[in-house]
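One structure, pasted below without further comment.
Excluded from the complex is one protein chain; the other protein chains are retained at their positions.
Our next item is subunit A:
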Amino acid sequence: MANSVIEFRQVNKSFDETKVLDEIDFEIEAGKFYTLLGPSGCGKTTILRLIAGFADATSGDILFEGQKINELPANERQVNTVFQDYALFPHLNVFENVAFGLEIRKISKTEIKTAVNEALKLVHLSDYGNREISELSGGQQQRVAIARAIVNEPKVLLLDEPLSALDHKLRKEMQGELRDLQRRLGITFIFVTHDQEEALAMSDQIFVMNAGKILQSGSPVDIYDEPINHFVADFIGESNIVPGKMQRDYVVNFDGQDFSCVDAGMKPNEAVEVVIRPEDLDIVAVDTGQVNVTVDTQLFRGVDYQISAHDKMNNEWKINSIHKTSVGQIVGLAFEPEDIHIMRYHETEDDFDARLETYE
């Protein structure tokens, strides 16, 4: 890739004997919004620390604009970090914290003043310049940390769960603004979160991680519509995952029936998992849909009902529907072949991509 800013080549990281990152391989293009998404402890922060230079890879190469930077000290790398625990300087006030990086670079006082005020305005802290860090709430501290990093206009900005301390409303607001900011500044963002909704809403590209591995990478739509395995399907949004068998290309068997689908490239009779998103299921009269299910619970959520039901093979089905049912009622579920996504057990991302190439 011509404009790759950061590249990991077979990067491994171990602490003592425990392997924390396992053969990490990826490429980051300039000017895009990337998200590392995965549960707590899966190695997201460790990847950021390797990029920033706070930790050394046990093996493998880390490249910045094509140059290997494994040995480059952190203070010479053109990246800035928004730390998970903010890491603000307690003896400096808000203005001085944000100005720190510019002062190190010996920028003139007037320029610093303009830049810092602008950065504080971006994070809605214009009048807080004189405050001490200890006088701020957690959410305000987080925003100071964001301002302190972006004011340096780095080539790559690393953000380690920067919105996790904000309340829901401010968080939504900041998501939009971070996204805007990224587009406006054209800086590459590498954003870490364990919140799938946040990842889907903000990213150009998502890396889904678990246990030190990148399981799948792709656009939010790709990952949502075509998760590679059970973990990803389950982690990204709600999903119905039922066991099935691939009869032949484009035909899958589950709940004792054959269904046509749009997936191919498996072995005949291969055991697979079938994914259907709850919002793709329509509730219809009994025997008029593809599957009949019995309603177990129903929860009103404002916009729609969240319904849980089971079929005759005792597979659980989650359905989001605007139509009311009643518990114990038998209803039909209607879905299209395109709503069905098939996942193979233990398929690697490379095999998955190659298989998709063959029939898409």
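Here is the rule we use: a residue touches a chain if its C-beta (ideal position, glycine included) is under 8 Å from a C-beta of that chain, and two chains touch if they have at least 3 such contacts; residues count from 1.
The rule we apply is simple: contacts and distances are computed from a predicted model.
K.L.:
Identify the UniProt protein name of the omitted chain, choosing among "Electron transfer flavoprotein subunit beta", "Spermidine Putrescine ABC transporter permease component", "DNA replication and repair protein RecF" or "Heme chaperone HemW".
P.N.:
The correct option from "Electron transfer flavoprotein subunit beta", "Spermidine Putrescine ABC transporter permease component", "DNA replication and repair protein RecF" or "Heme chaperone HemW" is "Spermidine Putrescine ABC transporter permease component", the UniProt name of the unshown chain.
K.L.:
Touching the absent chain in the whole complex: find that residue among A:35, A:81 or A:315.
P.N.:
From the options A:35, A:81 or A:315, the contact with the absent chain belongs to A:81.
K.L.:
Return the single residue from A:89, A:345 or A:359 that touches the missing chain.
P.N.:
Only one of A:89, A:345 or A:359 touches the chain omitted from view, namely A:89.
K.L.:
Considering the whole complex rather than only what is displayed, give the residues of subunit A touching the chain that is not shown.
P.N.:
With respect to the unshown chain, the touching residues of subunit A are 49, 52-54, 73-76, 79-81, 83-92, 100-101, 104-105, 127-128, 130-132, 135, 148-149, 152.
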